[in-house]
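One protein chain is absent from this view; the other protein chains keep their places.
Read from first to last, the chains carry the letters A and B; within each, the first residue is number 1.
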Amino acid sequence: MTLYKKDLISINDLSRDDIKKIFEVTDLLRENIRKGRNLLKGFVLTNAFFEPSTRTRLSFESAMLRLGGSVISFSSVEAISIAKGESFVDTIRMLDAYSDIIVVRHKYEGAAKLAAEISEAPVINAGDGRNQHPTQTLVDLYTIVKKFGKIDGLNIGLFGDLKYARTANSLLQGLAIFNPSKIFLISPPTLKIRKEIRDLLNLKGIKFEEHDDVSEVISELDVLYVLRIQRERFSDPLEYEKVKGSYRVTLDLLKDVKDDFIIMHPLPRVDEIDYKVDGTKYAYYFKQAKYGIPIRMALLTLILLGEEVL
Amino acid sequence: MTLYKKDLISINDLSRDDIKKIFEVTDLLRENIRKGRNLLKGFVLTNAFFEPSTRTRLSFESAMLRLGGSVISFSSVEAISIAKGESFVDTIRMLDAYSDIIVVRHKYEGAAKLAAEISEAPVINAGDGRNQHPTQTLVDLYTIVKKFGKIDGLNIGLFGDLKYARTANSLLQGLAIFNPSKIFLISPPTLKIRKEIRDLLNLKGIKFEEHDDVSEVISELDVLYVLRIQRERFSDPLEYEKVKGSYRVTLDLLKDVKDDFIIMHPLPRVDEIDYKVDGTKYAYYFKQAKYGIPIRMALLTLILLGEEVL
Partner (left out) sequence: MTLYKKDLISINDLSRDDIKKIFEVTDLLRENIRKGRNLLKGFVLTNAFFEPSTRTRLSFESAMLRLGGSVISFSSVEAISIAKGESFVDTIRMLDAYSDIIVVRHKYEGAAKLAAEISEAPVINAGDGRNQHPTQTLVDLYTIVKKFGKIDGLNIGLFGDLKYARTANSLLQGLAIFNPSKIFLISPPTLKIRKEIRDLLNLKGIKFEEHDDVSEVISELDVLYVLRIQRERFSDPLEYEKVKGSYRVTLDLLKDVKDDFIIMHPLPRVDEIDYKVDGTKYAYYFKQAKYGIPIRMALLTLILLGEEVL
């Protein structure tokens, strides 16, 4: 199996071997980031962002441009004007006529899948509702592999909003492709993982525990993956304030962690990680962000050219 | 005569031979879309969109980038801030200093012509008020030629708003460069073609008939070109609803059409063509949209490099 001309809608579209191949190409491109600079010459990528996400948009643009490819984009503001009357289906047909690959961000679950059914050009899901964000998950898994050489056998904690954050949803499905020792799900009671994810973990035989106090388990963890808790998830502002205070990573919390322990975060960070933590050896979130470019470079290369080229 | 370093403001700027040349280069570039990928290296195109049009903007960008050229753009939102105090003339002078070719979209008739008078760099009109949209007309004419091998001798219907739609205006002037057998102008009584277009058709000796019921003439047509009817053209909402219902293409309407008959539409389509029509062999509007890139590639090549290069 190969990724050539395939869509990437869910992290579950990928096998363990596919992910290994993407990581190999990522390593190749990182060794010499200028090496790939003519690979995608003449190819055009469309960033179809029906929902704003400057960070994700810029990371796809930077990746495509570093490979010598070109980018056309529209933002959510223009998407509104496109949407005025025109169907999503017609919009995707137009973009298909204009480009070689389409990156879709949309607030509704399933939008990227629908786009992939319409478009001849491959479609990459850059986030659909609270559902999937597979390229973020690839970055997350790659970060863990670069640190520990593996995912199997690790203790991995997810900390914060596990119910609405698509990053958590997508990462848990990604981890289930591997064999972590145990997953620790640490969240306020109202923001626990959804039933379908619980079912998936059980089906795959992944051991997991649910907690609401991170300090009880932090010394067992190899990785703590922090997720923002958004005010709008709470009807009671007081409840939000209380939760917010307890779901923060501070220096104090890090007293008894393992020596190799790392903290990850998909960014942007608001105040769920104290700035003072940035200076510790555990802070891995900026390194993780940096991997966003080579991972996407590898993915674009494999989808548009196949693996023979490299 | 040559297009080298010329402006393209109106479809009437082009002779029959110019159009033939553009179509030849379009065919050449379509045969191998990657062939042209270094042609415009080092050239910069400015998309000066004083009025929003994501579709047209993206098609010029994709065309320029596929030729190895570069694009700088500003959207209508920024145009408002530019306009704050600065004259259109000064803005165009700035863009002239920054780029090799300027694509202008503006809500006022004549804006592109004024820009062309100021700028040393060639200017392409991407739509000025209800006046002209010459690159859309080139796409339209090319679509007809690719289907029928000619424009001369065909029965061509325009259906919908013929008064305010610049696409209709521009296409009728384009058709008048050729010798269609007859043009059928099918519109509500309040949205008939303007006097200057009627005068032009008479002057060029083009036969035309005006109708308000498409079902009376559809079996005679080779091409039906559908145009959106906009609510804001009607003071009485009831009148709009009535008209809207009658100016739709449905499967039912297509029962007695010629075997080679095609339906065209500049897109975006709202509900003037039933989605069920998309699956018929008559639906040519997505193919038409696809021609938007190679036509613009040919035009940019001929204006920036001349014909000797190819």
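By definition in this document, a residue touches a chain if its C-beta (ideal position, glycine included) is under 8 Å from a C-beta of that chain, and two chains touch if they have at least 3 such contacts.
Since this is a predicted model, take the numbers as computed values, not measurements.
Enquirer: Among A:Arg66, A:His106, A:Lys147 or A:Arg166, which one touches the chain that has been omitted from the display?
Expert: A:Arg66
Enquirer: Who touches the missing chain here, A:Lys6, A:Lys163, A:Lys192 or A:Arg269?
Expert: A:Arg269
Enquirer: For the chain left out of this view, which of B:Ser10, B:Thr26, B:Ser99 or B:Thr135 touches it?
Expert: Answering carefully, the residue with contact to the hidden chain is B:Ser99.
Enquirer: In the full complex, which residues of subunit A touch the absent chain?
Expert: 33-34, 37, 52, 54-55, 58-59, 61-62, 65-66, 68, 75, 77, 267-270, 275, 286, 289-290, 292-293
Enquirer: Please give every residue of subunit B in contact with the chain that is not shown.
Expert: Counting over the whole complex, subunit B touches the hidden chain at residues 41-42, 44, 46, 70-72, 74, 77-78, 81-82, 85-87, 90-91, 93-95, 97-99.
Here is the rule we use: only the chains that are shown with their structure count from here on.
Enquirer: Hey, how far is the Cα centre of subunit A from the one of subunit B, in Å?
Expert: Computed value for the inter-centroid distance: 41 Å.
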